[in-house]
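Mind looking over this structure? Questions follow.
The complex appears here without one of its protein chains, the remainder shown in place.
On to chain A.
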Amino acid sequence: MPEPLADERAFLGELIGDRAGAWDLAGELPLDLLHKAGARGLLCAQVPASFGGLGATSQDNGEFTAYAGSLDSSLRSIMTSQGIVAYTVQRFGDRAQRRHYLAELTSGKLAGVGFSEPGAGSDLSSMETSIEPDGDGFVVNGEKKWLTGARYADYLLILGRNGDAAAAAMIPVDSPGLEIDLVADPMGCRAAGHANVRFTGIRLPASAVLGGGGQSLPMLFTTALSYGRMSIAWGCAGIIRACLQAAGTHTRNRTQGGVALAEHQLVRRHLAELLIAEQTSTRICEHASRSWDSGSPDMAVMAVLAKHTSAGHAAGSAATAVQLLGSAGAQDGHVVARAYRDAKLMELIEGSNEICQLILAEHALSITG
């Protein structure tokens, strides 16, 4: 069976080459590379073909995302953001908005997404940014934190309050009243271009607010986050694969005590654990993608389960890989050093470990009598 998205995978592999370490050290991705990947629809591969996208299933985009994650979590996190924006437009946009924005998002325009605020991290229901009607358009006021990819973006999809409901607005980054401050020295996904953004009286035409606004805030952010959780879950499976690969190669080739490291039993146990982590994460991601592709009502919960499981395994596997490589991996830019920093942050975002556990506990209660 030919691998789905095989050409896209080869294209992405070539674009990245062996440069991910250098981008991590520089804290920046080449903008032309993002435009090239975007123009082939790679950053949001699930956009249907009728809108100009690759029309990938969650499963196929998942494997593709894992591949990206195994090479470079900064670039993978840009894919996650672009994919969230595309999915949110696809669900909440009206017909004209879907056509317009999805065509742009699959032809090179880049977008980030803003949920988090100074007072609203884990608790998104306390969001204060407002997107209110003003004349025949809307006006946006507020502040968002840590937007992945904001440095490179053409648009920011911003969630906010809209009367007693909520809205999501596509804000061009050159809008008067928009201020972007880069987050200095992020611990992980260093080249992903995170920024804090402030909106002061930004005026938008009605066509920039998805579906005209008036949505339920929880429905809006859960829909957007669910796509993000799938993407992060698969991206973390990729991190684990990169760690397994690095640890396997290193322990076979490095000799200590007269034998290869891999001949030491305590080392072998680490290798077994890396394999278990890789398989567990992959299978749970596949399960969540099947729920997604079949439109199961449980898809949002399965996305949380997959994200939580994969992120935890990625953080643990990265620590194991750093351990096994010793000083050989103990330098920023190295694949396992990046994995160690990047994976830890995956336990924080789009539902921290604790928030995922709360959601899963709620689900446990709902399926038991």
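By definition in this document, contacts are C-beta pairs under 8 Å (C-beta built on N, C-alpha and C of every residue); 3 or more make two chains touch, one makes a residue touch a chain; residues count from 1.
Here is the rule we go by: contacts and distances are computed from a predicted model.
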Absent chain [UniProt protein name; select from "Biotin synthase", "Carrier domain-containing protein", "Nucleoside ABC transporter membrane protein" or "Cytochrome c1"]: "Carrier domain-containing protein"
Residue, one of A:Thr200, A:Gln256 or A:Ser296, that touches the chain absent here: A:Ser296
Given A:Gln46, A:Ser73 or A:Gln90, the one touching the chain that is not displayed: A:Gln90
Absent-chain interface as seen on chain A, which is shown: 48, 50, 90-95, 97-99, 124-125, 165-166, 210-212, 214-216, 218-219, 221-223, 226, 295-301, 304, 359, 362-363, 365-366
